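Only a single protein chain was left out; the remaining protein chains are all shown in position.
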Amino acid sequence: MAEAPAISPIVILLASVFTSNMVLSNFLGMCSFISISSEYKTASGLGAAVAMVTTITTVLNWLVYRLIMVPLGLEYLRYIIFIVVIAATVQIIEMALDRYFPELHMKLGVFLPLITVNCAIFGVSLFMVIRSYNFVQALFFGLGSGLGWWLAISALAAIRMKIAKNKLLRGLDGPAITFIITGIMALAFVGFSGIFVIQ
Amino acid sequence: MISGAQLKALAKRNIWDENQVLRQILGICSMLAVTNLLSNSLVMGIGLIFTVSLSSWTISLLRQWIPHRVRMIVQTLIIASYVIFFDIIIKANLPEISRSLGPYVGLIITNCIIMGRAEAFAQSNPPLLSLLDGFFAGVGYTVVLVAVAFIRELLGFGTIFGFNVNFLALETWTLMVMPPAAFFIIGVFIWILNIRSQGKVSGGGRNG
Partner (left out) sequence: MNKDGHLYSIVFTFFLTAFFTAILAVTQAVYLQVITANEADVHRRAILKVLNVPDDSFFQDFAANVSQQFLGESAVYVIYNPDGTPQSYAFPMNGQGLWGAIKGYIGVSADFSELLGLEFVEQNETPGLGGRIDEEWFKAQFSGIRITPGQPLVYGEGIDAVTGATSSSNAVLGLLNNTLEEVLALQEVLSP
């Protein structure tokens, strides 16, 4: 087992929100990012749900990986196990919300099934293993990636609502302009590079 | 058996009319990140074709026995198994490419196209037909991916599959190597496609 890199959890948090945003520079979670971003409220709700699930599953997968898979030499099965953990977590969160926070469940409930196949969540778990983060680093990485995804989809939805009233060139409406806006956003986020000092 | 005409119709539908990326806006996740090099994109495309064909085939084969309530988990399990298999094979045989793809091979599992074909087609069609459906959906996807990679590698590095074609030694376009370029290129592809299809069917809406 490789040693955890000596990177401050705060740097990981900020970098995963801004410079290496899951969706804008790693292209993860694109499907729902494009299809559920035409309306701000819905997008923000999905973003919140993703942020919550990402944080929880990253921590759970870290524990499962370190405490069960590594000792048993089952690292090569991690894809299957991670995805099952994610699916189970989503299911449990849905039931728990329904039981204890019905209001929140009304808001986020519809998004939860969509989240199981959100690549961003699965991706965070894979990256955390490959980068051999320790527990705290994994926690902040999961949190930062989730928040970054939330920020990106909220911003995109807000922009799309602004341009919805305008007349666009023929054929540019819908997904085409969404991709181009996303590209410009990604370009802007690249500008955050260099605000973090390493070492 | 499947007739030639049927095969042609299936290929045309899955590669062109209902192209997963450009028409359905599915499966963009895992792979755009590696589209700045052609060789990486091609290997990822092959991985996706392999996984989507065989998982569609397997799911169709088992469709009478898969219990409805655990359907998603069973499908994910089958998909993940094929992806892990592919991952092991390229680690052993193409170590250089495996190294540069890193975690992105694993992300094929969450590619919405695979689950999409399983849900929309393999569940209710015979095995061989499902295999072909998955195969052509994967081909349609790979074609788009490789087209994006072609533009990015050519303009960003001045190379094609690693061979230098920048004979005039022109300045390369750094933006093309960076992530935003992939968004711009896909956006423009969809735009062009929309204009074309709207021109044919006057006032026709877009799919998906």
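As written, the chain order gives the labels A and B, with residue 1 at the start of each chain.
The working rule: a residue touches a chain if its C-beta (ideal position, glycine included) is under 8 Å from a C-beta of that chain, and two chains touch if they have at least 3 such contacts.
No experiment lies behind these values; they were computed from the predicted model shown.
Residue B:I84 is the one among B:L38, B:V52, B:I84 or B:V148 that touches the chain not shown.
Along subunit A, the points of touch with the absent chain fall at residues 2, 5-7, 11, 15, 19-20, 25-26, 76-77, 80, 127, 130-133, 190-191, 193-194, 196-199. Mapped onto subunit B, contacts with the missing chain fall at residues 33-34, 36, 62, 65-70, 73-74, 77-78, 81, 84-85, 88-89, 91-93, 95, 99-100, 102, 174, 177-179.
Note that only the chains that are shown with their structure count from here on.
Averaged C-alpha coordinates give centres for subunit A and subunit B that are 22 Å from one another.
On the subunit A side of its complex with subunit B, the touching residues are 24-31, 34-35, 76-80, 83-84, 87, 116-120, 122-123, 126-127, 130, 169-172, 174-180, 182-184, 186-187, 190. The part of subunit B that touches subunit A in the complex is made up of residues 25-33, 72-73, 76-77, 80-81, 83-84, 87-88, 102-103, 106-107, 109-112, 115, 175, 178-184, 186-188, 190-195, 198, 206.
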